Every structure is written in C-alpha cells, then in structure tokens.
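The complex appears here without one of its protein chains, the remainder shown in place.
Presenting chain A:
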Amino acid sequence: MPYLGDEHTVRELRRALSNPNVQADHLRYRNTIHRVIRVMSQGQDVSGLYSEMVKACATVDIVQKKLVYVFLCSYASLNPELSLLVINTLRKDCSDHNPMVRSLALRNMCNLRLPGLSQYVQQPLTVGLKDKAACVRRVAVLGWAKIHSLQPNTEMGRYTHIIHSLQPNTEMDVAVVNELYGLLRDPDPVVMVNCLRALEEILQEEGGVAINKPIAHHLLNRLKLCDVWGQSEVLAVLQRYRPRGEDELFDILSLLDPALLSHHAPVMAATLRLFLSLCSTLPAVCMSALERARGPLLAAAGSTSRELRYAALCHIQLLLRSEPGLLGEHYKRFFCGYAEPPYIKQNKMQVLVELVNDDNVAMVLDELRGYCTDVNTETSQTAINAIGSIGRSYTDRCLAILTGLLGLKQEHITSAVLQTLRDLVWVCPQCGDAVCSALEGWEDNLQDSQGRGALLWLLGVYGDRVTGAPYLLEDCIDGVRSEVSAEVKTELLTATLRLFLSRPAETQDMMGRLLVYCIEEEVDMCVRDQALLYYRLLHCGIEEVRQVLQGGRRSDPSLGPLIGRPPEPISQWASIFNTLEPLTLGASTVGNSDPVTPKLSTLTPNTLTSNAEAMTPTPGDPHLPDCSSGALSLSVSPALTPEEFERLWLQLEKGACLEVCVACPVPRCSPEGLQVALQLVNIQTLAFTPPNTHPWRVYLYTHTSHISTKTPHTLILAELLHTGGEGEKEEEEEGEEEGEREEEGEKEGEGEKEGEKEEEEEGEGEKEGEEEGDKEGEEEGDGEREKEKGLLVVMRQHPGDQTALRGFLSVLTTVLHTLSTHTACTYTA
C-alpha cells in the first residue's frame, strides 16, 4: 500500500505489534512482523517501530527471530541506545544449546555494526572460536573481521595514543590473530577459508596474511575439500606465495593442474591466474597453461548464462593479445547467435577480427557480412568496422563487401562504410581505385555528420578521379548555412581546397562562395580561422597550397605498416586477469570511436609497476640509463593502431614538439632486431622504411608516467629520421629557413600556419633526402663514415611534459648506442 504514505502504515503496524492479542497468537505475530519487513524492503522508512521489534526479538520461534534480526540490523545505527536492549537477548542466545541459534545470535550481534557494542561482543566471540559446532566457528571467525572493520583506523589510534580504550583492542588483536592462525588447521574447510578472509582484513596494513611454506602446503593439500567458492579464494591468496625452488614450484603446478580444467569458471580462472603469477619467469609453462585452459574458457564463452559468456569473451580478448594463434581453429565458436544481446555480438566480432587467417577468412567475412544488416545499428557498425580491420590484410575481399553494402542505401550502414573506407584508404593507399569507383555517381544525402565528414574527406583526396565530385561539393556548399557540425564544415573547407588544386575551373567559383561565407558569417571560431588560413594561403600562390595540402597528408608509400600488433608479453595483462577490469575495459572501447584518450586513464598502478620491473637493466644491456629512468616508467599499452598514430601525429604538430639531433649512427641491425630491442624498454615501433634506404625513418611511440609524482600519463610519438650522409648540414640549413619562414608567419599572425609549414618542410626534406639517397647509392663506398652521423629525433607529446620527454630521449639514445656498439662488435669479430 505505498500510496497510503509512510506514517499511516507505520502507525497501523505499531498498533498491530503492540496488540496483546496479536502477541499471544504465535502465527498472527509472525505475520505482522512479515508485513513490517515487506514494507521495509520496499524502501519505506519503518525505523519508528524499532522498540516494538526489540520486544519481538525475545521469542523461541526461529523464523520470527530471523525476521526481527533482519529489521534490527538495518536500523541499528539509527537507534544505538535501544540496541543495547537487544544485546542481552543476543548474549543469552549465544549460550543456547541449539548451534543454529548460537550462530544466528553471534552473526547478528556483529551485524548491528555499532562500535559502542564491541566490548559486549568480544567475549561471546572468543567463546565462539572454540565452539564445537562448525557453523558457530565460521561465524565467530568472520565476526572478528567485522569487529576490526568497526574500529577506527589504526592510524588514528597512533595519533590519539592517549585514548586508553583503544589499547586493549590492539592487544586483543594480537591474541586473536594468533588464534586465527591456529584455526587455519580447523577440520571444517569453511572455517579455514573464513580464517584466511578474516586475517586478510585484520592484517591488511601488513599486506595480508603471511603465507609461509607450511601454510601454503597446508592450504594446497586441503584445497580439494573446499567448495568452489573457497577454492577460488584460497587460490587468490596463494598468489603471494613464492616457492623456494623449481622442484617445489612444479610440485605445486602439477597439484593444481586438474583445476585448470574445472568446469566451474571461477576456479578455472583463479587457477590460471595463479599459474601465470607463479610462472611469470617461465613463459613456456604459461603458454601450456593457457592451452590447457582453452577448453574450459571456450566452454564458459558458450555458457547458458549471457553474463558469464561476456566475462569469458573479455578474458579471451586478453589472451589473444599475447597469443593470437591460440584459438585460430576455434573461430566458429565466436559466430554470433541470432538472439544474443548486442554487447556479446560486438565482443565476438572483436575476437573474430583477431582470429582471421588465410584458411578461415572467407568464412569469417561471410559471417560478418550477415551481421552488417543487423537491426541494432551499433552491431551493424561494429561489423562494418570489423570488416574494415580485416581489410588491412585481405583488402580485395573486404572492399567488395564494403562497396556492396553501399548499395543497400541505408543511412547508418552507408555512414559506417564511408568511415571505414576512409580509414582503410589511409592505411592501404592501393585501394583508392575501388573507392573511387564506389563514389562514382554518388547521390545519397547523408544525415549523420561523421559519415558526411568521411565522404568529404574522400572527395577531397580523390576529387581528380571522381567525375561528380564538384557537384557533390557544390550541394554541400549551397547547404552550408544549415550545417550544424563544425567538423563537417572544416572538412568541407579542406576538401574544397583540395579539389581546387586538382580541378580549379570547376571549383573556383564555389570555393569563393564558401570562403566568403565562412569568413564573413560563420560564428564558430575554428571554422572561421581555418577559412582565414586557407584564404591567406591562397595568396601565397598555388604551389604553397599544394605543398601544404598534399605534401604530408598522403602516407609515405615506402612505409609498410607492421601488419597486426606484435604479441604482448603475458605479464602485460596477467595482473588484471580475473579482475573486473577487462570487463570495464571492453565497455569503454565499444562505445568510443577514439579509444586513445579514454584508455589512457585506465592504466592501473599494477601495470605500471610491472613495467618498472621490466625497465630494470637486463644483463645484456649494460648501458641502460640510471639517472632518469628511476622516476619514469614507460609502457606500450594501450596500443596504438597505425592510423591512430598517424592522426595523432598530425594533430600534435601544433602541440608539444621537440626536435633533437642525436649524434648516433643508424643501427645496422634488421628492423625486427631494432623492434625487439626497443620493446625491451617498452617502446613500440610502428613502421619502418626498409633498411639501407634513404631517408631512413622509423616511427615509434610509448606511454610514460612518473611513479612517484602525480604527473599524468603522457603519450610520446617519435620519428627517427636519417636523411643520409650530409644530414646534419642539411638540418642546419633547414633550421635557418624555418626561422625565416616563422617570421613571415608571425607577420600574418596565424598560429596554425606554422604547423602547416613545418609539415611542408618535412616534405621538402624528404624529397631532398631522397635525392641525396640516390646519390649515396652510387657512391656507397666513401659514404660509409659519414653515415655514422646524424639521426634526427622528432618527438610529439600529449599532454606536454618536458621531463618525461627528456627521460624518453635518454632511454632511446642509450638503446641506439647499445645497438650500434653491439653490431659494431659483431662486425669486427
């Protein structure tokens, strides 16, 4: 009767509870109490009935007792005085002959959560630890943990040392802790596990319960007796144990091996985690553990419970980060069921993308093709994106599907396909022809701003090959007044300018109109500034425009992106295995189209410390820096995809940027060798030019963070550039040029222009470098010595942090030095 209001209900219930006739009738009394609890769980405040309920507590009827306790524990904190009355009844019950009554009383005594009552509770708890009924001991053990959590912080205790009432508590703790350690040998397995749990809480500040060899072996031997919940908890505690030698380690592993195949997902996951932490130094053992656990993990991924399925899928994604081949032949298990909720479908698709290989690509694409027309728009977009990512390795098949999808003429599909094509073209420039033919005769009118942005970008870049491009742009320009999105407007500006370069006659007029509108009428500052920038750029002459707009934007065709990510070491994710993090991580990546920024915040202290460990110098590299790396740690996760990198790189031109010339030769090892060496210090290489080409360049990135201070994590992108023999001189000259141009830039008062200029220079430098390289190729012999010089490092950072940048640089140079000395040694030897 919620509409009758709280007060009315409470009054009515009070009358019923205090009615002697009701109290005399056992069943009616119980029913009234029933009603009270019902009202309470519906969320109404019935705390006014506390005193009546205290009276109802003194009864022999266990069902009634339990109900009353539920009530009392919920409202005790509001009525501490009245609760004193309950304590008496409870203490009496604690000496009842029925163990059930005893455990019930003991449990609820602690559940009242009143610090003032703890002195009354301690005595029954001490007795309870020695009770002959296991159920009472279970409760008593956890009771101590409850009492401990009620105590004010021990740190507080240290400051207010004068308060004597706290003293006995801490002394008591010592006695209790010893008692609890003793109870680890209790015959009842639940008591044993509860002891572990209680000790973990009480000794939290000392790092939890101490696991020495006898305790660890005792726990391992008793593991079979526990139920699944106990087992997973014991396994989690055992992670802190470090076996003395290999023999002991392998004894433990063979004891735990059957649990890896447990059909209870919690036990399997806890065992696998324990394996990974015990064998962190033995990658081969970790691998075979992963292979053993593959079956149960797959079973969990196909379980009836959707939630369990989701959890398993998220963890499978973790595994695939290190071992992409692990599930290759089981790809069919990740086909989506038609009635599955979207979040599982999307997750399965992400797994499928990782599992693609030559044998199954046709099947997988066929399956993904079916999901593209899913009713749920997000699912269909994920499917299209998935096809796009497979397209990096299997371009032709994917392009056929994607262009076919355009024929459906459905808003959300078209928009997603365009965005995917844009990303794909960026990485694989060779598919430009197919995209152009798809754009030929385009007549759709897109509503979605992201899709429109992608279309404009494609029209700008391939305007010379799409016959209808000017007409499409003209439509947009005519409708620019009603355009809401600023991104689309900036995209439109750039596209128009690009098209102007390739087809000036058709575009000139409308470009003029667009510039006039954007400069005169536009309210958005970014759009207006960009229009002004382009306007002034046009004044500088057509060649300038061409260099700015076409110089740096196209990917360098000689840069082949490394297909797929290199497998991460297991230690990267072992610490978050079987925690909630992989599940929330999945949540943040699914919703966001740009996964870089949100992922940065999900770095945990755990991963950082593990990286710090990885940073400690390995015996092979004696030159690793000692000064800066102590406070700085690098990490390669979260990983960047090549096009994310490229976008960030262009975006950060205007931000923190540092160019340093390092007096260090080009390492003469193979690109793979360099990649491995840099990975040792957690720097990820993304793309290389082939060795012995000029200019030789490498792109790399890493995430930095300080362990001690609270400076935020930053992302550093870097380019190593070797422009050939006379690189250094070239560099100086360019520097001068740059200075001059900057002055010009300042005259015009445009910040952005500098950025564009820089890029242009890069383009120039590249060109010169190439010529240089060609010359070099002819006179290979005497260039040998000069090659040893000059390696330009261009770093871009987000957000800016100079110290981190310097630290990164010192790590990088040390690695490069080490590499060149190593190779030099091998050459001489």
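Quick notes on this one:
To be clear about the criterion, a residue touches a chain if its C-beta (ideal position, glycine included) is under 8 Å from a C-beta of that chain, and two chains touch if they have at least 3 such contacts; residues count from 1.
Note that contacts and distances are computed from a predicted model.
This figure omits one chain of the complex; the name its UniProt record holds, of "Trafficking protein particle complex subunit", "AP-4 complex subunit mu-1", "ATP synthase subunit a" or "General transcription factor IIH subunit 1", is "AP-4 complex subunit mu-1". Of the candidate positions A:Asp96, A:Glu179 or A:Glu378, contact with the unshown chain belongs to A:Glu378. Looking at A:Glu206, A:Glu307 or A:Asp359, the residue that reaches the missing chain in the full complex is A:Glu307.
Among A:Arg14, A:Arg28, A:Lys55 or A:His264, only A:His264 touches the chain that is left out of the view. What chain A contributes to its contact with the hidden chain is residues 34, 37-38, 41-43, 62-63, 66-67, 70, 74, 100, 107, 110, 113, 135, 138-139, 142, 145-146, 149, 190, 193-194, 197, 227-229, 232-233, 236, 261-266, 268-270, 295-296, 298-300, 302, 304-308, 310-312, 314, 330, 332-333, 335-340, 342-343, 346-347, 363, 366-367, 370, 373, 375-376, 378-379, 382, 404, 407-410, 578-584, 586-587, 590-591.
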